[in-house]
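Removed from the display is one protein chain of the complex; every other protein chain stays in position.
As written, the chain order gives the labels A and B, with residue 1 at the start of each chain.
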Amino acid sequence: MKDNIRTFKKELFSNKAAMFSLILLFILITAVLLAPLSPYDPYKLDAGQKLLGISGEHWFGTDEYGRDYFTRALYGGRVSLLVGFLSMLMTVAIGTVIGVFSGYAGGRLDTFLMSFTDIFLALPSMLLMVILNAFLQPGLKTLVVVLSLFSWASVARITRAETMSLKERDFIVASRNLGASNIRIIFVHIIPNILGPIIVAATLSVANAILMESSLSFLGLGVQIPLASWGSMLQGAQAYILNYPYLAVFPGLMILITVLSFNLLGDVLRNVLEPKIVK
Amino acid sequence: MGNLLEVRNLSVSFFTYESTVQAVRDISFDLAPGETTALVGESGCGKSVTSKSIMGLIKKPGKILEGSRIYFKGQCITDFTIKEWERFRGKNCSIIFQDALASLNPTMKIGRQIIEVLNNHDTGLSRDEKVKKAVEMLAMTGIADAAGCLEKYPHELSGGMRQRVMIAMALIGRPELLIADEPTTSLDVTVQAQILEQMKQLQQKLNMAILLVTHDLGIVADAANKIIIMYAGRIVEQGPAREIFYHPVHPYTKALLDSVPRIDRDRTKRLRAIEGNIPDMANPPKGCAFCGRCPEAMNICEEHAPVLRQIEGPHAAACWLNELHTIHGGTDA
Partner (left out) sequence: MNDREKILEVKNLKKYYPAKHGNYLKAVDGVTFDIYRGETLGIVGESGCGKTTCGKTCIGILPKTDGTVYFRGKDIHRMTRKQRFAFTKEVQMIFQDPYASLDPHQKVYNIIAEGIRIHRLAGNKTEEQKMVLELLEMAGLLAGHASRNVHEFSGGQRQRIGIARALSVNPGFLFCDEPISALDVSIQAQIINLLMDLKKEKDLTMFFIAHDLSIVRHISDRIGVMYLGKMVELTDSDTLYDHPLHPYTEALLTAIPIADPDISAGRKQMILEGEVPSPVNPPQGCRFAGRCKKCMGICHDTEPVMQEIEPNHWAACHLYGRKEK
């Protein structure tokens, strides 16, 4: 692990874009966490203050209901990032469990689970998510569940492949030969050794989830009013896009920065944690 | 008779991000024409790097350091251009490696690969003549169905056959020096015996010098005229084969001879293990590199590295014990 941290630093310092994205993410997350420090209430309507444009007082201007757009963006970021992280956790949890068990057990269980996974990979996920969201009670929880439901499959594929190659290795044979139970082997020897690829997949899945959440919210199927996310802010900005383009630009930029940063970070982590791909 | 190859003060280092690995540290030796010289040492001692230096195969991050000189028949080859290297390889000097499968192109038939070697050295032969020459060479390395072998792909051949093909490819340009880098390490003993015997016969037929790079003193015993023992990037002892086997001077050589179980010896005798581990070449010890593992180490060994000094005739060793004997011998006389 110590070595990994050292290579991570090395890789990070040699990759300017990744360094930059890490700093951006840090600033973004801190800002979003500190959102309540803002002097404005993100939900309070004030018709007199509507569509004020960018100023020293309102950095991102105000929206059509007179709410401070910067504060809205911060609170929206809370929702977007929360959805991203929560669905990442769920995605990784489901994907790892299915992948590891499938790869470790092999045989029929593996065939069955992998067919199942393949079906999920082949589904037109956006379409189904739209349909599912329309039927279910819309909200944050639904969003997280639906998002993870359609993204665990790729994680399962990765973890299964890693587990398969790992379980034939001598140190696993040695452990089994010492009488270790399957559960022990999985938790003590397999999962720590595939943590690298899991972390990479997790990082990339945060970006993916944020993007998906934005798309769904943009379609009006994500978080519900008065809660905002970057996606729903984009949707609200549609009507004013010609006269007040900043309403669309800021949330769009936030999405772009966040997703790009997570992807760049994922690439760096991949170089560090899965050196075989690089060499 | 002049030397075929003279290596003078060869140093090779590998520059990596974290450290500089001093693989070969200032070694000098000669090869006589038509003779077999064995370069013996464990992994990481610099023997393969030495052989690659002679072939101009050191690539980044490796670098032959300033002041290193290698002369082939009096001509300095260390500052050859790419063109000159191409002419040199195969014609003056050839190399075969341990892993024949990795050295052959898996998608090309054996015949084409051998003829390609001939094409590189514009021999002015017609295609038919080249094919004939390839068949001749394969037959000479002991391949029974040489003509049939031309039409095969590397993966269709067994390990021993592949190594024979490698030898044929190396020798088709009739080089004066063949470097065999662990040629039989990945082969089974019975096949190893075949290949070694074949190499001996070929050497007599073609009258070439062989530099046999190996970790196994056993295969060297009846093949080599001269032996060079390397440890941690330096030559620790060199001399005629019989001298090395029967009158070893350096403690490392002695230990190497005693640490391997021998089929002709009493099996109940305990092996003499060399304690400790090979030093890290990124940070080689100041004094003698073997000092930490040497049963006869003295204070001076830790501080100062001994130089290679003549013992008797061509037999030389780098050990302070040896110096001591010479000094004492000197005062007595």
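Everything that follows uses one rule, which is that contacts are C-beta pairs under 8 Å (C-beta built on N, C-alpha and C of every residue); 3 or more make two chains touch, one makes a residue touch a chain.
What you see is a predicted model; the values in this text were computed from it and never measured.
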From B:76, B:108 or B:271, residue that would touch the chain that is not displayed: B:271
Selected residue (touches chain absent from view) among A:175, A:215 or A:263: A:175
Which of B:116, B:136, B:151 or B:197 contacts the chain that the document leaves out: B:197
Which residue of B:39, B:96, B:161 or B:236 touches the chain not shown here: B:161
Hidden partner interface residues of chain B, rising order: 42-43, 158-161, 188-194, 196-197, 215-222, 241-242, 245, 255-257, 259-264, 267, 270-275, 277-278, 293
Positions on chain A where the hidden chain makes contact: 1-3, 169-171, 173-180, 184, 188-189, 192-193
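In this text, only the chains that are shown with their structure count from here on.
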Chain A-chain B separation of Cα centroids, rounded to whole Å: 56
